[in-house]
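Shown below is the structure under consideration.
Rather than the whole complex, this shows some of its chains in their spots.
As written, the chains take the letters A and B, and residue 1 is the first residue of each chain.
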Amino acid sequence: MQPLPSTNPWDEDDGFHEECGVFGVWNASDAAALTALGLHALQHRGQEASGVVALTDPGSEKGVFNAHRGLGLVGDIFGDAKVMAGLKGRAAVGHNRYATTGETALRNVQPLYADFEFGGLAVAHNGNLTNATALKRALVRRGCLFQSTTDSEVFVHLIAISLYANVVDRLIDALKQVQGAYSLIALHHGALIGARDPLGVRPLVLGRLPEGAMVLASETCALDIVGAEFVRDIEPGEIVVIDDSGLRSINPFGRQQSRFCIFEYIYFARPDSVMEGTPVYGVRKSIGAELARESHVEADVIVPVPDSGVPAAMGYAAESGIPFELGIIRNHYVGRTFIEPTDQIRNLGVKLKHSANRPMIEGRRVILVDDSIVRGTTSKKIVEMVRQAGAKEVHMRISSPPTTHPCFYGIDTPEREKLLAANHDVEEMARIIGADSLAFISLDGLYRALGHARRESGAPQYCDACFTGDYAIPLTDLVGHPERVPALLAANGQ
Amino acid sequence: MQPLPSTNPWDEDDGFHEECGVFGVWNASDAAALTALGLHALQHRGQEASGVVALTDPGSEKGVFNAHRGLGLVGDIFGDAKVMAGLKGRAAVGHNRYATTGETALRNVQPLYADFEFGGLAVAHNGNLTNATALKRALVRRGCLFQSTTDSEVFVHLIAISLYANVVDRLIDALKQVQGAYSLIALHHGALIGARDPLGVRPLVLGRLPEGAMVLASETCALDIVGAEFVRDIEPGEIVVIDDSGLRSINPFGRQQSRFCIFEYIYFARPDSVMEGTPVYGVRKSIGAELARESHVEADVIVPVPDSGVPAAMGYAAESGIPFELGIIRNHYVGRTFIEPTDQIRNLGVKLKHSANRPMIEGRRVILVDDSIVRGTTSKKIVEMVRQAGAKEVHMRISSPPTTHPCFYGIDTPEREKLLAANHDVEEMARIIGADSLAFISLDGLYRALGHARRESGAPQYCDACFTGDYAIPLTDLVGHPERVPALLAANGQ
């Protein structure tokens, strides 16, 4: 899916955006309600649009698809009893995403749905295809008409034109043609299908409801909210077909070493999720402790940049013995828009999302802990705010290595020239954001916190391309677009 | 103002609701934008509607009033550049409140505005009048027509019918007739006026912008966001008149001992605000420490009920030496509505706002720290959720004394029969909410944390009626409505 620009002129958040959460359930009563709840728990993965497609009579050709989608939060889109009453069905698939406003955008809201020769199919897709543009060009040449601007529609056309008779064979046929990092959930009258890219970059988990119905979701927190028991992660490259006879697993790509997205642990996933067997919250605290060991500095107080910096700051405080305080308060009531700042307002350095808790900061040496630095604009404002509140010293500690490379695997990052760490060394960065000192966790420290070496038995363990430029999946669409290609690509032989 | 019911059938929050935040500024450029920002910082005091009235040419009779109000969050109401462009003026007053949806409610959104013989007047009011019904009856008998259902309109009519020539004299005339707990800010072409009730129950602070313009606001956090310096609290019973010649203070009621609302410290105020000279965040941590001393119990982990329980839990953890962990994650993406739960969904015990961070809880003895218990329904769900996540023991610690009495001074509390602590002793309450143990801070402990005795030199220091039934302001409208009168009233001679 394409990144979509924020329309909020006040937007202080120059961070990363996870793109999309997916959820599916087969043969349970209230399937659409369960899906809406699951999407609610996955709201942090996409807050701007959601959709649910439900299916009556799963397993029977009589099944009817009912759909609803909208712009906004899950609670608002599915808060109308009439909407829910219309989403009849015992199976469902849902999707959260970013979207701009208006009609044009609405057609991009997933799940995508199409009528095929074999019946209807709804597809919810999290991730990014790296050869979508090339595929789209070929499909248009063949006479395919594209209705959305999401690369997810490429899947749908590939399925439509596949010569295989069976929907699962068609899906495999399509997956073999695409490159990229993705998880997807598809629903047709005969089965709920889950699929994960061959390297397992994007997450997808399997759960089971008390009465036995199977659930697929991006994260375990979505299992928790519906009371589903965690069964296992879907394997890299695995396709699971859930129907009334149970679950069937297909591995069309053969076994491959997983290269799960390391940034899910640092920032994207919800802290109460467990990913690939490891609790996210615990990893974040361990990173904080590692960071304290690597880059200790004398100070009076550890202050997290809320909310994402909190666990690392707790780990840092515990390891360093310096007190942890909520020295920055987050305002959670930021709507979708806010007034255009005038010059005067801009000069006030007004921040809508954060405010300094002055009594905790005034006259103190402060260590700020945050998860990452992207463009550096937010860090600069935060440091400035903490200084205005009277801090004697401001030291910034970051619970990820420097982000030097854009992500092409499903995370919305700016182009390389806008990544502060791609263009400046750490000292320069400290000066730019105005901190007395700045330190990032080392790549090794990060892997230590995760309990792994970077390579084990010669095999890389995670996708860490945003820190290393080690892009494990070909970037086909970038060929011929050198302006979008990170400098290291050639060097890396990719 | 009247309490308004939540329309969210999923609403898990059975807590208190602060009612209203107010903000005003005199003779500053971008007055409406500053006011919208101030209201944004005060959003926690009322999230359902907001309004701003701006005045061009303050100090001149040529001034024109421009107004905008709406239902929803400040950012959404004032996010339209055209709206802000229409709010021309160098003085402004604004208001946040609760409101139901629809047109009927819109007429209740403040600031109220009316044309008087002396010109226009906009009034923003935080608090509650305890003789509003009696006054309204008399005013209607006299021929006054009421357009809203807020008791704030009583002020406006009293000003309208006052026989004094001058707007300040009319306002004093009105204030002398009302009983209650309130702060108000009024704007007319000649001045910005602030007033606080004689006991100073509701807060109001004075600030100064860098270029010297005066600002009034409910809390200091609203001064911080606009870059205003804190000057002082408005005194109990004080009226301040801000015009181009500066600030004039009037004390029509004489000096009285302040009885500031003690619950502002425990729950209502934003943690980064400083109230009556005392930082709110620090008080909360002290209460937590006091609570640990009073009601220690063996446990493995301290878990706050987010967000309001966090500082007290930190204080508790520091005092007790038991580790503090984010064992409950709050979902901040709860919109205004959500799907009607079916029975099946209800049986899942689904919680929209909170989820357990299972790895931090499983197999552990957990101390939950929360700020208060109102009906007990939320506490029950939270305890249940923590047990389902595998806690071995669940001990609940509350950073306020038992809430035994409703508030009639501006906070939306349920009637007495719905207050758990009004009808059950602590042991019964523990059983009802399902906790292994339950403890509240003592009233003395609370005062200790605040650094005061309950009475000093014989004078009570705070309004603590919700814990004690000691209602310091007459409850005139309750006379003849015994069903609304708390049982203790008679006993207390009120």
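Odds and ends about this structure:
In this section, a contact is a pair of C-beta atoms (placed from the backbone, for glycine too) under 8 Å apart; a residue touches a chain by one contact, two chains touch by 3 or more.
Owing to the predicted nature of the structure, the values given are computational and were not obtained by experimental measurement.
Of the identical chains making up the complex in this file, 2 are positioned in the shown model, whereas the full set numbers 4.
Following the convention adopted for this analysis, only the chains that are shown with their structure count from here on.
Chain A and chain B, compared by their mean Cα positions, are separated by 36 Å.
The touching residues of chain A, counted against chain B in their complex, run 29-30, 33-34, 36-37, 40-41, 43-44, 47, 72-76, 78-81, 84, 221, 224-227, 270-272, 274, 279, 281-282, 307, 310-311, 314, 323-326, 329, 331-342, 344-345, 348-352, 355-360.
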